[in-house]
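Every protein chain of the complex appears in place save one, which is left out.
== chain A ==
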Amino acid sequence: MYSLWATTGQSALENAHILVIPGSATSTSILKNLVLPGVGKFTILDNRKVTPEDAGNNFFLEGPSSIGKSRAEETVRLLGELNESVTGIADTSSVAKLLETDPSYFTSFTLVIAHNLDPTLLDKLSTLLWSDDSYPPLVVVRSAGFVAEFFIQFHELAIIETHSETAPSLRIDKAFPALLDHALSLDFANMDPTEHGHVPYVVILVRALEDWKNAHEGKPPQTSAEKKAFKESILAMKIKMDEENFDEAESQAYRASAVTGVPSEIAALLQDPRLGSLIPSSPPFYHLLAALQKFTLEPPHTLPLTSTLPDMKADTNSYIHLQKLYKTRAEEEKARFKSYVTVPIDDALIDSFVKNAHALKVLRGKKWGALDTDHETLTNALASAPKQTAIHLSLSALSSLAVKRPGVAPDVEALTAEAEALLPPGSVLPDEFPDAVGEVARAPTADLPNTAALLGGLVAQEVIKVITKQYVPIGSYCTVDLVETWTGVI
């Protein structure tokens, strides 16, 4: 299949087992988008029977004929029809009882999703799943009418395949010997004109830079006047006006002045104190980081060379020749990198790590609810993301009111008072708060089909990223306002 997350991602998805609590419209909307691309297994944990209200807003129930049946069983049956290769399990146990008697039930899944779960149970569940960093991530989803939010609780997520759009360095400024020899071997003055117009810009730049350095005490162009003169020297190499390869070299001339080193985000990862105390059973990612650290300590103090050359103006032969130079050198550097890996690691993983070394990412998550008790972060959020925080506070107020006054319809006054109680001392509710809380009070228990479907897409997308460890998931809250139609992270 032509997929966005390749076969490695697909097999991670196929090996995953997701727990979803309960079988609400939002839950089934999320699951639909995981079942279609082929998640391995899912379990819906729900001890309730289908109500007439459920039958009206959940596409994975069959109207009145589902009323009175087990909600877990009905939704699992209808979701299962979407993809024969997916296993669905209906569990009609009580969440409260399982948390009490068999906590290991929850820790056995790849990932757990909870939608509008009773706040007391959610508290217990999130505390349980946070208690060990090997436990599964928890996705908390809350919605009321047109407003919603979700949050992913995880300790740490190391991503190799970030699918970053930043290209790795071609190391023009630190040309490896074979590339430098090749650039110096070309006789530009006596070259066949067709050939001259097809020398790849990388080779032109390496040559021009070397010539420049020879004339400038070994230094690359640094001041803006020098950079300008360097560009002019490239254009002066043209023998015909329409040689696009030289135009391309001129437009890429900044690469000659930029010093290729270790990008700052990657350098920060290499500072991780854990790299000094690894044991064989530490995660492979950290063993690879440790190898990368060793690699960068040696000259030329860069990341391993990329083997993928971007397209550029050139004829087939000169491009393929250059590509071979990069490939050969990249293989050599990869071999050096491998020699620093001290534990057995799958070759495919090493290849992928080296290929993506310039864009690695490590996300550190927080416990569910940490924002509400961390006064400094909450104060910052109120200032930097007021409308998003207004939605979060409104939904938190709804939760705490549900605990204090179960079964009583919340009004704006009571919700506002609850939200004020959540604020750090000296803070006030943002101007956007009345808009958010008004919608929550209007429809406190409404799981609207469109809100459910939108959350279904957003949450499934982030869950796929977490499971496949590809792309970059949100690191915090994502809030949604479907009156003005926006999403925003806190």
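Descriptive notes on the structure:
In the analysis below, a contact is a pair of C-beta atoms (placed from the backbone, for glycine too) under 8 Å apart; a residue touches a chain by one contact, two chains touch by 3 or more; residues count from 1.
By our rule, contacts and distances are computed from a predicted model.
Its record in UniProt calls the unshown chain "NEDD8-activating enzyme E1 catalytic subunit", which is the match among "NEDD8-activating enzyme E1 catalytic subunit", "Methyltransferase-like protein 5", "Serine/threonine-protein kinase SSN3" or "Replication factor C subunit 2". Within the set A:T51, A:T101 or A:T120, the residue that contacts the chain not displayed is A:T51.
Residue in contact with the omitted chain (choice from A:N15, A:Q222, A:T373 or A:T445): A:T445.
Residue-level contact of chain A with the missing chain is found at 1-4, 25, 29, 32-33, 36-38, 51-53, 55-59, 62-64, 67, 81-83, 145-146, 162-164, 198, 311-312, 314-316, 319-320, 434-435, 438-439, 442-454, 456-458, 460-462, 464, 471-475, 478, 482-489.
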